[in-house]
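Only one protein chain is missing from this complex, and each of the others stays in its spot.
For clarity, chains are labelled A and B in written order, and residue numbers in each chain start from 1.
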Amino acid sequence: MNWFTLSMPPKDISTNGHLIDGLWNYTTALCIFYFVLVCIGLFGFSFLYSRKRNKTPYYTYGNKKQHIIATAVIGAAVFLTIDLNITRMASNDLLKTFWAYPDPKVEKVLRVEVMAQQWMWSFRYAGADGEFATGDDVVTNNDLRIPQGTKVLFHLTSKDVIHSFFVPNVRLKIDTIPGRVTRIWWDANVPGTYDIACAEMCGNPHYLMKAQLTVYTEEDFQKWMKTSEQIAQNTNDPENKNLAWGWKWEI
Amino acid sequence: MRRSEIQHGLGMTMVLISGTMLFATLLMGYAIYRTSATAWPPMGTEPVNVVLPLLSTLTILFSSYFMHQTRVQFADHKKAKMNLDTTLCLGILFMGIQMLFWNELKSSGLLVGSGIFSSVLYGFTWIHAAHVVLGLCSLVWLRLVFKPATRNLDVKLLNVEKFWHFLGAVWVIMFLTLFVL
Partner (left out) sequence: MSGGFNEIHPEPTTFWSKYIISFDHKVIAKQFLWYGIFFLGLGGMMALLIRWTLAYPGVPFPVIGNILFPDSAGIVPPDSYAMLFTMHGTIMIFYAITPILIGAFGNYCIPLMIGARDMAFPMLNMLSFWFAFLSGVVLLISLGLPLGAAAGGWTSYPTLSTLIGQPGLGQTLWSLAIFLFGISSTMGAVNYVTTVITLRAPGMGYFDMPLTIWGLWLTAILNAIFVPVLGAGVILLMLDRVFGTTFFLAGASATAGNGDPVLFQHVFWIFGHPEVYILILPAWGIVSDLLSFFSRKPAFGAKATALAMTAVTILSTLVYGHHMFTTQMSPLLTQSFMTLTMTISIPSAIFFANWLGTIWKGSIRFDSPMLFSLGVVFVFGLGGLTGLHLGTVTTDLYLHDTYFVVGHFHYTMAASVLLGGFAGIYFWFPKMFGKMMNEMMAKIHFWGTMIGLNGVFFGMLMVGYGGMHRRIYNPFIYESLQRLIPINTFITLSAIMMGAFQIVFVINFFYSLKKGPKASQNPWEVGTLEWTIPSPPVHHNYDVIPVVKCGPHELGNPNLKNGRDFQYQTEELVQG
């Protein structure tokens, strides 16, 4: 494999990741276009107007009408292609997709609470009773399992320092901040196992703070969930402080 | 205007802009704490007794007035000097009252580490007091060079005066926002 393919981001497993990839491609195309322009000017002029080739410089302050027009056209092109277009597309994607959180009351949404701490991710599912912060919650550490094709809504917080919940395969990350709850959602549609990383410096073993994301098919997930709920109901210890971090789900 | 007046005036203006930004940052932080808190002072904390802060406000206002008088009566060197002395004394008195105030806070059980409310009270007044100490130093320096023969004495006086008024203004704003509101 050449380096170009190596440096491509990991496989996109979500429904909306292509929005980010698309915008990336558009922005990159623009960047290449403008950078090529700069390079043509830089190398071309350096070649054409070196001291050897061009003995007499053109004495101008660049304040002639055509100069000002040329500069203004460049400015306007940048304004139209970059400012207006990229901003519009990103705003749309953000408000209509990434930060438009699904409502568990209206549609089928898997809710997960995430607690980050040095240096571990804990995930909490509502369990059999559908309520958080009760004795039968399913709690996993560094192990997130979600069904394929279902929207998953996460509420995240942190116990100690700021962490950042980063799932490269869905192109998203969100900070987890002590004392606040942040939110993120996606739906994944390619079964498999993927990496979850902490992207915010959180202490010396920051690099070890990784978790695994497993995307199951719907049936496999239900099977796993059933077993886990059973285990939780039977073995969850109300005295165990490590399990007691949940909070009531609020919108 | 003389060149030295322009130059030093401009320099002092830049210093005051810097100082303003520092205290503005603190007040911005305070506004965020205040607006995001469910209750202020937080549940279980008594509001602070405003008598001592009010006293220090009056003190610093008076000192500002005498500072102003120093310049008004600049022609009469003796009177000006007396006004300057009064300013200095009131400035020291201000610091004294602040210390009493911190003592009172402490004895009322509100310690530095008791949460965000006391953090703001202690932290902000400390930072202001540190600047007042700087102001007092500049007053002492001015007092030492306060001789008719000193070169550009009026410019020096004007700039120290600006700094002192600035400290007074910051305190008044702090008093209004931290204690009254």
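One rule holds for everything that comes next: a residue touches a chain if its C-beta (ideal position, glycine included) is under 8 Å from a C-beta of that chain, and two chains touch if they have at least 3 such contacts.
This one's a predicted model, so the numbers in the text were calculated from it and none came from an experiment.
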Omitted chain - touching chains that are shown: A, B
Residues from chain B at the interface with the omitted partner, ascending: 2-4, 6-7, 10-11, 14-15, 17-19, 21-23, 25-26, 28-29, 32-33, 36-37, 42, 112-116, 118-120, 122-123, 126-127
Missing-chain contacts mapped onto chain A: 1, 3, 6-10, 19-20, 23-24, 27-28, 30-31, 34-35, 38-39, 41-42, 45-46, 49-51, 54-63, 67-68, 70-71, 74-75, 77-79, 82-83, 86-87, 90-91, 93-95, 98-99, 118, 157-162, 164, 166, 168, 171-175, 177-180, 182-183, 194-195, 197, 199-208, 210, 245
